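Comments concern the structure below.
Here is chain A:
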Amino acid sequence: MDVTIVLILLLIGALATYFSGNALASKVALFFSVAALGASLVILNQFNQGIDSGFSAVWMKNPNVLFSLKVDGLALAMVLLTTLLMPLIILSSFGNNFINPKNFYALVLFMAFAMVGTFLASDGFLYYIFWELSLIPIYFIALLWGNDDVKERKKAVIKFFIYTFAGSLFMLAAFIYLYQKAGCFQLDVLYGLNLSAKEEFWIFLAFFLAYAIKIPLIPFHTWQATVYQKAPTVGTMLLSGIMLKMGLYSVIRWQLPIAPNAAKELQYVIIGLSIAGVIYGSIVALKQKDLKKLLAYSSLAHVGLIAAGCYTLTVDGLRGAVLQMIAHGFVIVGLFFAAEIIYRRYETRTISDMGGIRQQTPKFASMFMILVLASVALPGTFNFVGEFTVLYSLFTKNIAFAILGGTTIILGAFYMLRMFQHVMLGETNAKTFADVTLTEGIVMVAIIGFLLFFGLYPKPIIELITPSIQEIISVISK
Partner candidate 1 sequence: METILKEIGVETYLYLSALLFSIGVFGILLRRNAIIMFMSIEIMLNAVNLMLVAFSTFHQDASGQVFVFFSMAVAAAEVAVGLAILVSIFRNHGSIDIDNLKNLKG
Partner candidate 2 sequence: METGLVLLLLLAPFVGFLTNIFLGKQLGKNASGYLGTLAVIVSFIVTTMFFLQVSETKQPITVHLFDWIALDQFSVNFDILLDQLSLLWLMFVTGIGSLIHIYSISYMHDDENMHKFFGYLNLFIFFMITLVVGSNLLIMFIGWEGVGLCSYLLIGFWYKNQEYNDAAKKAFIMNRIGDLGFLVGIFIIGYVFNSLDFMTIKQAVIAGEASANLALLGVATLCLFIGAAGKSAQIPLYTWLPDAMAGPTPVSALIHAATMVTAGIFMITRLNFLFDLTPTVQDIIAVVGAVTSLVAASIGLVQNDIKKVLAYSTVSQLGLMFLALGLGAYEIAVFHVITHAFFKACLFLGSGSVIHALHGEQDMRRMGGLKGVMKITFFTFLIATLAISGIPPFAGFFSKDEILMVAFHENKALWVIAAIASIMTAFYMFRLLYLTFFKEFRGTEEQKHHLHESPALITFPLIVLGILSAVGGALSLPGNSWLNHYLQPIFAHKAHAEHHLDTTAYMLMGIAVVGALIGIGMAFSKYIKKGEVPVEDAQITGFAKTLYNKYYVDETYMAVIVKPIYALAKFSRDYIETGLSNVVFGFGNVTEELSMQGKKLQNGNIGFYLFAFVFGLCSVVFYLFFLR
């Protein structure tokens, strides 16, 4: 069995969901997302046994494009992140009553399809197609099922779309250029290219634009908060949990090994930018009135740190970044879900309208608390493993990076606890807060369980990703 099965399952799932009608859509989507998870676990098993589950076939001869999917530890980790989160995300939406659920869930699965493809593709062209493809469903998800005033939402969503699209177009230009040099888009061929310093510089920059917007790094982040706020929570989860990991993953997979010398030259600038993002995101998060916006800025801060880790060009940095990507994927999905749970009961996202919830739902409060703690990287949670590794790698570059980047553990605690205090604590809220439902509980517990288990025992993930990261590092330092 090769890895196309995951893609096929998700694609068929999207179609089946669409045709299954509104009543069944969510269940069918859940079924297929679980099936995709099962398939990816099979692939994982095969990978551990040393069986190559990759796939390659000629797609086009002129230009020379292969439909090739590469399965290595890194890609597999990201695929698993997606397929693990998908059932949770879908399950989390069971409490919502969407109009046209068949369209909604079909788009969600289609997005998963595109994202998994992005992680797997080892042909630049194929990769780009999947990359772009993932934009369409999220555009519609955010536009059609989003919150608040339609006009504002439209503005935010189209800005997001054009912005990210613009960035990726530059990446396309870079790919075309590389194709002229290499005669194909194959990853390993592109790795082996000998580019002049100037060429590398521009190609690096083109890639950087695409990824900086997607990740996002400051000052390219302006789309983020509003879209996170306006999108339906499922969309926000997809965006923050998986989609922005696409950018980070691509940095590791594509940008750094293809333009290693430019990366080395510019790494300090970019690390500086990323760390500035960490601090800036944290500070802006402090004074947010909207819960989802606050979480968006927290996300900005966290991914800044991850990006900084990527650009250290060290094994530790990359590994920490990947670990943190996975951890952040889970925790941010959990946090947005918590926001959604509150919204379902109070119909507000404004922090000042909340408060005093803990008294009514101790269970939910505890789960929320754990997520908050994971988000601030308390040791024992998976996030700590990633954050520690990243900060250590930053330290090996420059102690100032570690200290400045490390402010996230102070500022993170600052805004997260402040948020928690105003959302959950205080005098009992006058409005009743119904206890979490079974599906809500399952999702939260699954996320928390994942974070805690791998917080103490990250070894399987570390062992999964390390060989491929070392390979990439060896390409970078050739």
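Just so it is clear, contacts are C-beta pairs under 8 Å (C-beta built on N, C-alpha and C of every residue); 3 or more make two chains touch, one makes a residue touch a chain; residues count from 1.
Behind the choice of candidates: all candidates are chains of the complex that A comes from, given by their letters.
Here the structure is a predicted model, which is why all the values come from computation and not from measurement.
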| item | value |
| --- | --- |
| Touching chain, any copy counted, for chain A within the complex - options 1 or 2 | 2 |
| Candidate 2 partner contacts - residues on chain A that touch it in the complex | 159, 162-163, 219, 221-223, 225-226, 280, 283-288, 314-316, 319, 356, 358-359, 362, 366, 373, 378-380, 385, 388-389, 391-392, 395-396, 399, 402-403, 406-407, 409-410, 413-414, 417-418, 421, 424-428, 456-459, 462, 466 |
